[in-house]
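What follows is a structure written as structure tokens; I'll ask about it next.
Of the protein chains in this complex, one is absent; all others appear in place.
We just call them A, B and C in the order they show up, numbering each chain from 1.
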Amino acid sequence: MTATRTAYKWVGTRPVRHDGLDKVTGRARFGADFATAGMLHGAVLRSPHAHARIRSIDVSEALAVSGVKAIITGADLPELDDNQVEGGEGNATYRDLSRNILARDKVLYEGHAVAAVAATTLRVAEQAAQLIRVEYQVLAPVLTIEEAMADDAPLLHDDLFTSGLDSPPKEPSNIAARHVTSRGDPDAAWEEADLVVEREYFTKAVHQGYIEPHAVVAQIGEDGKGTVWGSSQGHFVIRTLTANVLGWDPGDMKFIPAEIGGGFGGKTTIYLEPLAALLSRRTGRPVKMVMTRHEVFRATGPTSGTWMKVKMGARKDGKLVAAQAWMAYEAGAFPGSPVGLGVMGIFACYDIPNVYLEGYDVVVNKPKVAAYRAPGAPMVGFAAESVIDELAEQLRIDPVEIRLRNAVAEGVRAVYGPKYRKIGLVETLETARDHPHYSAPLGPWQGRGVASGWWMNYGGETSATVNINSDGTAVVMSGCPDIGGSRASLAQMAAEELGIDVHRIEPVVADTHSIGYNDLTGGSRVTFAVGMAVVSAARELIEDMCSRAARMWDVPPEEVEWVEGRAQSVSGAFPPLTLEELAAGSARTGGPLSATNTVNPRGVGVAFSTQICDVEVDPETGRVTILRYTVAQDAGRAIHPDYVEGQMQGGVVQGIGWALNEEYIFDGDGVMENPGFLDYRMPVASDLPMIDTVIVEVPNPEHPYGVRGVGEVGIVPPLGAVANAVYAATGKRIQELPMSPVKVLEALSSG
Amino acid sequence: MAQVFFSNALQGLTGGTTEMEVKASSMRALARSLEEHFPGIGLQLKSAAVAIDGDIVPSAWWETLEPDSEVHFLPAISGG
Amino acid sequence: MSRTYVTCVVNGDPVDFLCHDYQTLLSALRDELGLTGTKEGCGTGDCGACSVILDGQLVCSCLVFAPEAEGRSIETIEGMAEGQHLHPLQESFLEGAAFQCGVCTPGFLIAAKALLDHNPTPTETEVRYGVAGNLCRCTGYDKIVRSVLDAAVRMREQDTRKETA
Partner (left out) sequence: MKYQAPTSIEEAVALLSSDPGARVFAGATDLIPQFQGGRPEPSMLVDLKGVPQTGVLECQNGYWRVGAAVPAARLTSHRELVSAFPGLVEGTSLIGSDQIQGRATLGGNLCNASPAADSVPPLVALGATAVIVGAAGRRSVPVSEIVIGPGATSLHHAEFITEFRIPVPARGCSDAYERFIPRTEMDIAVVGAAARIRLDDQGRCRDATVVLGAVAPTVAEVSAAAEILRGRQLAEAPNCKAFWEELGEAAVASCNPIDDKRGTVQFRRRVAAVLARRTVATAARRAKEAI
């Protein structure tokens, strides 16, 4: 299937989204908005220690509180083996996932769940949780990669042996895995370089920062079957994970998706779901659990803090000849950081013949990391794009130009192996270079930085159904939660195919019992993969309708064509049959009009973004102000440009927060000091300018409308772009994020 | 002949071989052939991510191969 | 434990509810009155998702004790549209794609309404500071700010039309 038309009626337009009215009137129901009769409320007791052995848990006093109906601890969950969790994002084994839901022998971070209580009110549940007596043997916490990798480091897991070493290790360690990728001979190639820059970088753990805390209501019946309401980035996956952690059959639970108040990767795994389900099973009552913001920060996955060493060599003409990187990512309490994607992504924008990459997955006493928008890529982008900026400066080459001279394009082999197909990095660079922003004048203490970024995107298992109602309206069903406008884009593609008004189509996010399996809303995949399934289903319907018309007219099917919502006879011998007419008469022509398509598509395509950032630095206080920001991103084709721009803008602003002020701060005992929005400083509206967007369209040949994933890559370049701008404004290269005023002022007063 | 590329992690089992040509019309046939060349590699391949002709393919072991297909075995990874 | 009986006006309608004194206005609206359009994002006044207008004053309902509502008048997102007519802010948020996930949207709409009620002709900077108490993690604020500015224009045009009529 390839794009055959370029002029569309619906694709590329900006209709009001179908779920919009509910969302501006307060009617949309998010995770915490559901309640049901007889409902109990659950609360979680969490560890006050970052690292401790659990000697004993005594729930008797808590159980005796009036209104308390059940208490569960780790002992109530089945022991699971080391099978890798599939379908979720972020790597974990079921054994670890289960231990993250409720601690067994040890607590591994402050906020680690130890027990869960169900009671008649939330207040009673919370008070009872405080009456659970846990005896801890407090252990030394391991809080940085450096500490964790030290030979004499306290061990989080006695049974963790590093994988990926040249010879199997004899001793356990905090290093879960080593990933190596290489090509060519970088050791020999350094000699070809006229300039080699080698630097070290650090980034802190940062949180996805979705505004809606995790929330779920579970109602499990006496027969062990039941219903779970809640918000997630994929109710099918969440159901599978929940069932497997409990040792139940996934099919026994119907998961009904609520509207989701942001996820950015953080709602691709489970925290409360098994607790609520098990408490409901124990009590025979529905159980509601909602996290507080403190819990969200302390107990759900941030992304990794990192330590990176990068070395790149270039010839005088700017051509990169060799590059090398060593990177270590915090996994949190259990193995499974996105370091593998860091290894893939660090030099993925560039055609470099000699490369050596080494990545380490390191456990520390912090919450287990979860996926966060382009997992693993923004940090390495910070490092690599900073080094390239230095090379450009020292070689006196324009920073966009040096990237153009090395940019990957169709047919070039990616550092991680495969050859790129049609991609748009060069186009985003050229767009940035030619944008008025790039040549606009700057004042004193102002500076401009550019950076590019790569993200691979994901296809995934997908089902979609298109039903035609008897009035000629249509329902488009998918099983992927709509997190940023995907209902609209799916309806637009269906409208384009069926030739009917986009608002005669109702897009629905169906529950697990109403549609076939769907992977997560993640990997920038929904408009791409679900779009493919919707288009295929719509085309199957059209074929069906054309063949019905052919039978009614008694002509061969090839003499009927579908034009603008009508079956037309090619010869013109019959008056056309509209969709409405075919729908109204479907009972007499073979029954309901409906088509379902399932795909597990290839061809998702790779996304690139190039960004320009202007900052002003206050030399007396170190404050960095973002003055102007422009994003050029390859979207393949934008189905609904508003929401493509929105993804670009949102990704950029998360990246700006990461670059300037966001960080997990721990005290010496490993207790998080800023588990709230007051001191975990996400950007507010007054911190920012408008974020200018240029949607570059290099259609993805593998998608019927040329779609590429657009959700993630926008967050990859900002870290480098802001750092390069700060350098341009101050002459100081800051190699540690966040570039908070304290660090900038320190840098300004050094040397 | 499909061109097969091995990640560093697999090169321990291939005796350092980084790439080779294999006559196979499907991924299953490819796996059988590789197991003959490098006994024990089959198990490792199962946990690797597979890219066929440039795309990471979730259902890789179900896929057919073209005569000029490129197959990459990559470290298992997670997306966002 | 005994509960407190509270009577107040919500979106123009007299209402009453029973609450514990430790409950917040947010909890009373959501859990006692079923008005779940007002959201909880943090419970500490840092995200603005729970914004309501209390006797004409924008507040975080998570920082108001429920019994304080006695005799007061409260405007929530559920009362923003008038009958079948959306508020111009709701229209411009819809048309301007000013939200992605939508969970912060009720709070932004209420905060923006409070802003425009006091300042019908805000500059971009005034809008940015006017909604600085509301966190959005999806949009980067760009389309929100544009939509508030657009709504201000719509409201002025409406007023002009009313005056000429």
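In this text, a contact is a pair of C-beta atoms (placed from the backbone, for glycine too) under 8 Å apart; a residue touches a chain by one contact, two chains touch by 3 or more.
From a predicted model like this one, the values you see are computed outputs, not experimental measurements.
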item: Chains in view that touch the one left out, judged over the entire complex; value: A, C
item: Chain not shown: contacting residue from C:68, C:95 or C:124; value: C:68
item: Contacting the left-out chain in the complete assembly, out of C:45, C:88 or C:140; value: C:45
item: Residue ranges of chain C at the interface with the undisplayed chain; value: 4, 21-22, 24, 43-46, 48, 51, 54, 57-60, 62-65, 67-68, 70, 111, 114-115, 129-130, 132-134
item: Interface with the unshown chain - residue positions in chain A; value: 292, 294, 620-623, 660-661, 665, 673-674, 676-679, 681, 683-684, 686-687, 740-742, 745-746, 749
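We take it that only the chains that are shown with their structure count from here on.
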item: CA centroid of chain B to CA centroid of chain C, Å; value: 56
item: Chain B residues counted as touching two or more neighbouring chains; value: none
item: Residues of chain A touching chain B in the complex; value: 84, 88-91, 164, 166, 179-182, 265, 336, 338, 340-341, 343-344, 371-375, 416-421, 456-461, 522-524, 600, 602-604, 702, 712
item: In the complex with chain A, residue positions of chain C that touch it; value: 20, 22, 30-31, 35-44, 46-47, 49, 76-78, 80-81, 86, 90, 93-97, 99-106, 109, 124-125, 127-129, 131-146
item: Chain A partner contacts - residues on chain B that touch it in the complex; value: 5, 7-9, 12, 47, 51-59, 63, 70, 72, 74-80
